[in-house]
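With one protein chain withheld, the remaining protein chains of the complex are depicted in position.
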Amino acid sequence: MDPMDAIKVTFFQECDEQLGELEAGLMALEEGTGDRETVNAVFRAVHSVKGGAGAFGFEDLVKFSHTFETVLDLMRSDKLAISADVVHVMLRASDVLADLVHAARDGGTVDQDRCNTLMEELEHLALGDNAPAVTAAPAATAPPASPDADPEPDEWGFVPLRVSVDDVPLLDTPTEAAGGEEIWKITFTPRPTLYAKGSDATILLRELALLGDCDVAVDDTLVPSLDAMDVNASYLSWTCFLNSDKDEAAIREIFDFVEGDCDLIVERVSAQAPAPIAAPMPVIEPVAPPPVVAAAPAPAPTPKPSAAPAPTPAAKAAPAAVAAADAESKGGAPAANATIRVDLERVDRLIDLVGELVINQAMLAQRVAETGVARSSNVAMGLDELEQLTRELQDSVMAIRAQPVKSVFQRMPRLVREIATATNKQVRLVMDGEGTEVDKTVIERLSDPITHMLRNAVDHGLETTQERIDAGKPAEGTIRLAALHRSGRIVIEVADDGRGINRERVKAKAIEKGLIPPDLNMTDEEIDNIIFLPGFSTASTISDISGRGVGMDVVKRSIQALGGRISITSNPGKGSTFTLSLPLTLAVLDGMVVSAAQQTLIAPLTTIIETLQPKPGEVRRLGPNRTVIAVRDAFVPLVDVGVALGFRKESAQPDSGVVLLVESEGGGRAALLVDDIQGQRQVVIKSLEANYQRVEGVAAATILGDGRVALILDVDGLIAQRVSETRNETQLAKAG
Amino acid sequence: MTNDDIEFAQNRLELISFRIGEQEYCVDIMAVREIRGWAAATPLPQSPPYVRGVINLRGAVLPIIDLANRLGFGVTEPNARHVIIVVRIGSRVVGLLVDAVSEILTTTADAIQPTPDVACDAVKRFVKGILAVEGRMISWIVLDQILPDQSLEEAA
Partner (left out) sequence: MSMRILTVDDSRMMREMLLMALKGAGFDVVQAEDGEHGLAVLAEHGADVIITDINMPKLDGFGFIERVRGVEQHRATPILVLSTESDAAKKARARDAGATGWIVKPFDAARLVEAIRRVSA
């Protein structure tokens, strides 16, 4: 790959980060939680994008970001007040900026009107306070010529003050005195009176430098030690070699003012390299009068790496090839939370390998056990240790991939802004728990469902502004997006303070569409969850922002495919809450190994409340096919797993099997009847859908110690399936 | 390479032929990943009869298709003599249950004859053409339809 291509990739990656910072900063300003540093950070983000865009020649992006940056610069230097209106313009500008960046990256186009509108608004802000007109955007290519009247080449803003080193000639090309130019040696030694009059050697030397190429060296041989120093005395002397076409008079003119207060020698020198200054010279301190500065060197800012306040991460190793080149240029000390960048493929490979290791270890353990070796033998104990280590290794490796959901969350504010604009509603998005960590495999799958839930919340959940006002609610609706860990899973909640679910209407519509039988008795919760039934989502009102008209049923199925659950609860008039729960990782699972109809199956441990040995009297039949079991003082539907999965036709005898009492996300319970419990294992999850497709009642598969595939139960699915079957049967019974 | 050589290379087909009962079939060798002996499959609930189940292939979970049944014959009772041809279909890797693998055939595209009209629906759906080799009739199977049609399954 052309190295510039690789750097372009880095640029766009960085742009995304900058855009994220930009949005976060602007939102903080909007909420009033920002400060001076926030404004600076926001400025830097746009500044960064602009700089990179310039390097690659993205004209449109440069133009827009330049104007944007100008306004932000005014804000950070207090020349433009940071009002709510201004911040809103900034936010919209940041959206356009993001579009421009992505268009530059992907070669697409942007909404030109929107872009122009924002440009105008930005320019208006820039000019508003009679601030100087926005300077023309810099050309995207060659560096602009220096505005200073220095006789130096383009990129130099000012003349370098020569830093002398030992016996190296002080002038670059002392042999040239190009046409009319001569080399002057000026020795300048201020007397105390010069400083007493408030003059400064630096200024004088600078002026000298304006006359031409100037190499200056200081002679501090007279500077005494600190305790012997007299602050009012003058110990320093400077020697300058000036390459100039000006005459002596011009040189002396500079020192006119201080003539009596210094010793000045101006000599024309030959074109030969001048005798070097004897001792190595420190650089001129351009600030306070030299003696003071020499006396009080700035407190040595050589921070011990460990004392560095904010632990600066060691330079990050860029992926692949650049990593090798970068290795020796890594700087900085590894502080508390140093990070490195690692190629994702390598991590995935590592995780796969560890997964294989787990399977292998299990197989080994099984085979050894089968040989009848004693549990107390060295071999068996060694294997136990191996299992322990493998487990720990797996945990550590899984933790590598754990990421905060922030990366998914941070796209959401913009999404909500856009939907709000499109639906003419005022919406505020509050986010919580962005730091909650989840395996990478899950994070990628979160984006779509969250997007759908948010769309649904804004579009359907929230009332129109007028309706809200009429109902005595604040005109602005609030949506809360939160992530948290709960019983070994990650839970995402989307809560709105809107109108809640109109149960009458939902039920009526479902009946109308033939999704539920007319006289079915349903709990409030069940009615709320009708929206997840296939075919429910309105094809008739696909509002522009619901886009492809993807219904909640598709969302639910994709969640279930991940072993997750989604449900909704509602409070009419007050609002609704979507709850989505997913396993923390799609890679491993703690499961209970059971058998049913000669098949080995795995039940996720997180779903199991307890296991029971059913006694004869506890099982009752309700109707032809519905069985329940008494658990303490409640009756719980009994599901024969072997029958539910189609492995056998007839139900087994409950009291010859074992019951797993399980609970679904919605709180519903069921008793799963299996033949036998074989143990508990952590299993590596293998997808069925990679090579096959989704199977009802099955969440995924795993590979057991004997190398055979075992299916992992979709507990929620089994419960739901049973419930709907029962309903159908009841209907049939009624109809018959 | 002469022009003729180049054309020839493009026209060339390499096929693996195998036997199901008395019939011979073949598939494009480019789709074939490996050939394995039979291994017992874990059955999948609610699946059509031609999906025998899934097996473990070095850590990946592979569905096994009873090709005979898929082609319209009865369900196969597998035994240790059966063979599994591991093929790639799109982004999926799948195992085909057959009786035995015969040989690798090299031929050209124009040697493939169209499927006779009298063939039944199942055959027409999967058989792309017929190859005549030494008096034997070998049906060329096309794989993209072999797996259960998902949209139909979901409507069921």
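Per-chain residue numbering starts at 1, and chain names A and B are given in the order in which the chains are listed.
Operating definition for what follows: a contact is a pair of C-beta atoms (placed from the backbone, for glycine too) under 8 Å apart; a residue touches a chain by one contact, two chains touch by 3 or more.
Just so it is clear, the structure is predicted and the values come from calculations on it, not from any experiment.
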item: Omitted chain's touching partners, listed by label; value: A
item: Touching residue (missing chain; options A:10, A:407, A:447 or A:502); value: A:10
item: Touching residue (missing chain; options A:43, A:188, A:409 or A:692); value: A:43
item: Contact footprint on chain A, counting only the chain that is left out; value: 3, 6-7, 10-11, 13-14, 40-41, 43-44, 47-48, 50-52, 54-55, 138, 141-144, 146-148, 153-158, 160-161, 163-165, 168, 172, 280-283, 285-287, 297-305, 308-310, 312, 315-316, 318, 322, 325-326, 328-333
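Operating definition for what follows: only the chains that are shown with their structure count from here on.
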item: Touch list for chain A against partner chain B, complex; value: 352, 355-356, 359, 599, 644-647, 686-688, 690-693, 695-698, 701, 703, 707-711
item: Interfacial residue positions of chain B with respect to chain A in the complex; value: 40-47, 51, 53-56, 59-63, 92-94, 147-148, 150, 153
